[in-house]
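One protein chain omitted, others in place.
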Amino acid sequence: MPRRRDEMVPDAEFRSYYGQPVIKQPIWHEPHMPTYLYLGGMSGAASAMAAAARLTGRDRLELAARMAAFAGGTAGAAFLVAELGRPMRFLNMMRVFKPSSPMSVGSWTLAAQGGLTSVAVGSAVTGVLPAVGDAATLASGLSGVAMATYTAVLLADTAVPAWHEALRELPFLFAGSALASAGAAVMLTTPRAQAGPARAAAAAGAMAEVVAGGLMERRLGLVGEPYRQGRAGRLMRASRVLTLGGGLLATVAGRSRALTALSGLAITAGALCTRFGVLEAGRVSAKDPRYTVVPQRERVDAGRPASVPGR
Amino acid sequence: MAECHPVGYQWVMEARERGAKVFHIDPRFSRTSATVDRYLAIRAGTDIVLLGALINHVLSNGLDFREYVLAYTNAATLVNRDFRDTEDLDGLFSGFDEETGRYDPSTWAYEGDVPEEEELTEGGKRHAEAAGSDSYGARGAGASATPPEDPTLTDPRCVYQILKRHYSRYTPEMVEELCGIPREQFDELAEAITANSGRERTTAWVYSVGWTQHSVGVQYIRAASILQLLLGNMGRPGGGIMALRGHASIQGSTDIPTLFNLLPGYIAMPHAHRHDGLDHYLEREGADTGWWGNRRAYVVSLLKAWWGDAATEANDYCFDYLPRLTGDHGHYATVMGQIDGTVKGYFVVGENPAVGSANGKAQRLGLANLDWLVVRDLVLVETATFWKDAPEIETGELRTEEIGTEVFFMPAASHVEKEGTFTNTQRLLQWREKALDPPGDCRSDLWFYYHLGKRVRQRLGDDEIDRPVMELTWDYPEIGAQRDPDAGAVLREINGTAADGRLLASLRELKPDGSTSCGCWIYCGVYADGVNMAARRKPHTEQGPVALEWGWAWPANRRILYNRASADPQGRPWSERKKYVYWDGTRWTGPDVPDFEEDKAPGYRPPEGAKAEHALAGTDPFIMQSDGRGWLYVPSGLSDGPLPTHYEPHESPVRNALYGQQSNPARRTVDRPENPYNPALSPRFPYVYTTSRLTEHHTTGAMSRPLPYLAELQPEAFCEVSREMAEEIGLDNGGWATIVTTRTAIELRVLVTGRVRPLRLNGKVVHQIVMPYHWGYSSGGVVTGDVVNDLPSIVLDPNVYIQESKAGTCDVLPGRRPRGRALLDLIERYRDG
Partner (left out) sequence: MAERMGFFTDTTICIGCKACEVACKEWNDVPDDGFVFRATSYDNTGALGASTWRHVAFVEQDGRWLMMSDVCKHCTHAACLDVCPTGALFRTEFDTVVVQSDVCNGCGYCVPACPYGVIDRRQDDGRAWKCTLCYDRLRGGMEPACAKACPTKSIQFGPLDELRERAEARVERLHAEGVTEARLYGENPDNGVGGTGAFFLLLDEPETYGLPPDPVVTTRDLPAMWRWAGGAALALAAGVAACFLGRR
């Protein structure tokens, strides 16, 4: 278990307007958005596992992964639509494809993921057009890895300091978490004999998640503070304990149904904690003007302000 | 000014951009203070000390504009040898009667002027009667056109020497001690105004109710007048004293007055006991010299406008149809009459006295004791709903079921739903078009009074007593489905017509023989040649800076009054830089309409016995005055002395350091149980309060609190206190405070701010609390709050009966006020001390 770092960032002197935030806090709700991030990640990694299982001929695991990817994708999409201010207009997401908008890229990715996993599951359940189902499964392996990682860009591509500054580590954090949670989901729904790769995925994903999270908090300095403090800090710490514990358990739980269940639930809970924690840290970092003002002020005072030449 | 007149304030900002130095003197650091060169914090109620010290600075350093002062003011005039100044009587002038609390002004007159024979008496004693003062410059008792003078200004009885003596004790040290303005700030101000006055430069003063709402209110303005006259800043471009008004067309409502003591055009209201017929009235109300010498033409033309053919020479032009005064019929006297049951009915039009007038409880007790009440407003103001939601209902002092007042609420049209004119502070009439019909039953005031008049006339008959109403000219064309009387026709009646119906072009055409009619002589010419001059809208880019073709200013479209003073006695501009109206050898000319007879040469000297304007020399610019001079010293017309003198507010936490006399001896108090006073110097009421306004709201909030866009900008009643005061009392920013006087206690949210600073007066720290007064308990308000004007007492300036609401004392407690009966108990404890 990573040691909690108790280093205190010295209280930076800064000025603000009555302590009010400079930027707006993300308006995304709980549990919708963090749950979507979890489900999307899990679905994506599960698709990759389904594709891998197809290629390596692990039928039961493939079916479980197809189901997990489908369930995660459709439930995630439902949460995402519910998150909209005007849910009836969710199809407006399909008006354009904008590479500059991770939300647009994500919408198309989610559409692809949802479509492919539906076809894959539909085919598997009904036995209709098995070749199409298999092709969809393989294709969803591609949409899946995009699905599992684009959400990191979605968060990083904002003015929220704790997200934007974490643009390097967030994709790995989410990818690891996705792998762990998909591994956990598949591990729980696959006969033990075939579940080896899922257990491996759960354990490997958990390690990656914990390492990426640790690296992120270490590198961020002041703007990493929200990940260590308050509710977000508690969630991130809980996530680390659960993920690490669940991951370790996964490596040894091969023979015990109960231990497998415990491991899967711990990893799932850890993955959820990660998403809730990241969301909360973002909110806190947006709310406190310190995280917006201090780094910017330092840049200006150091004589190297940001520059994006105008047209 | 930025706070309450942001649109007009743009010109101050522009002047500042062009290099003008702007000072702001106010108890409260407002948006104006934030945008000027220098802000001077002053204790509320001490401005005469500051102005007096500036006068003293000018006089003792010989900084007055001597040529201007000698020629255009009464500085050289000699005063009655029996006159005694406050210097001699420790704060009193000669003629004070302790018993009545009033002055006999006869010793204040110029040398050789005999006081009027039969001055109004009360209890067998002569005294200066107020509520006639608006026209006093015109009074017969005023002054002769050619009083004895000492051009060397050395005679101890000349005005200049009296002034010098009177203000000698108004020193920078006194300013520091009484106003709380440090020496260096005073020096900077004194230097700025004197350096920016004289031939080449001028200084202007702008004031508002911070100067008028005091028991010495009129004398505040007088003090500024003295300073401006001494510095030669009157009648010249960039000079003057500008009164900022509290509403649109408040200037208009004194020109065509809603005041009990005036007829249109500042003509005095006849008095029941003082006047006997038109001739007698004209003889007594105004001087024969100066422009008021023409008053017969104005009064007769007014009577002709009102009663038309019924007004004939034989019946004194229906002069006896005019109502008569019997005394003070001002707002507060009326309210006391209501409480006493002598006033039975009440019209309240576009006002909200239950929130806007001093001592709101007395206002509401009066309302509750009426037979009927008519309220005309845009929304159900507190004055119309007092019977169900007044604070007195909550305390149990009033019970809805016991209030017999029948309230008629008449919804009013807004300014875009009616046509007519606004007259702004610089006397500019601007015509407004009607944009749309008022909704539902809403109607303009013009519609209301016209149709009310018609209905009243339908109910009257041929009785002698009905004739004043039946014979009124009441025949305006009615327009549209709502039958609105034609406001243009009303303006044409105000402008006036000749016998042949031709619209008059100038007030010079008005005749005393009944051949002309004119609803307001100073407005004569607004419809010259059948053109609505007030509706002119030629942009400033298409005409000179004086912009004579934008709207129309009374009188005669003159933009600067007394502008003859912008030239020297010989008629030459004082300087090229300040060139304005001047004598070109044959006539007066310049970018403005000369406020002088165009062809009266500077060398004109009046022949013996000349009347009216002919009695004034070619060097007398102040043509409304009987002597044509600017009055540094006022020999008659004021109730509380010929020279402004500092008196502490009626409720003050400090002693008057200038005189033994603490407060204005002639102030009017209302000693009744509804109107208890905080004792002066009382330790129970250690804080000074002042009331104020905010940009976001309009007066009592009736036009702003019901509007979400305005209400959200200042949603709650609050007070501003200094950090030091907050700490002393235990007030939290954003928390609550309870403000207590002997009248009542109210609760306000607290804004702790560095803008309010404690004042150090001779070692003693005085805290001031500032309270915007825009909130009330209803007014259809999206937001409501306690009524700040429930705090002040009714104590009045003796000249114009304005209340002292800008300076008083209070106590402040942390937290919210008690409710119901407990509130009364709290006040009881404070009263009993």
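Just so it is clear, A and B label the chains in written order, and each chain counts residues from 1 on its own.
Here, a residue touches a chain if its C-beta (ideal position, glycine included) is under 8 Å from a C-beta of that chain, and two chains touch if they have at least 3 such contacts.
Note that the structure is a prediction, hence the values are computed from the model and not measured.
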{"item": "Which residue of A:Ala175, A:Ala253 or A:Ala281 touches the chain not shown here", "value": "A:Ala175"}
{"item": "Listed residues B:Ser33, B:Asn495 or B:Thr699, member touching the removed chain", "value": "B:Ser33"}
{"item": "Touch with the omitted chain, as defined above, among A:Ala75, A:Ala200 or A:Leu215", "value": "A:Ala200"}
{"item": "Hidden partner chain, residues of chain A it touches", "value": "14-18, 20-28, 44-45, 48-49, 52-53, 55-56, 58, 83-87, 89-90, 92-93, 95-96, 98, 100-104, 106-107, 141, 145-146, 148-150, 152-154, 156-160, 163-164, 167-168, 170-172, 174-175, 178-179, 183, 196-198, 200-201, 204-205, 208, 282, 286, 289, 292-293, 296-297, 299-300, 305-311"}
{"item": "Interface residues of chain B (partner: the chain not displayed)", "value": "2, 6-7, 9-10, 13, 17, 29, 31-35, 694-696, 708-716, 718, 733-734, 749-755, 782-783"}
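Keep in mind that, in the parts below, only the chains that are shown with their structure count from here on.
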{"item": "Centre-of-Cα separation between chain B and chain A, whole angstrom", "value": "72"}
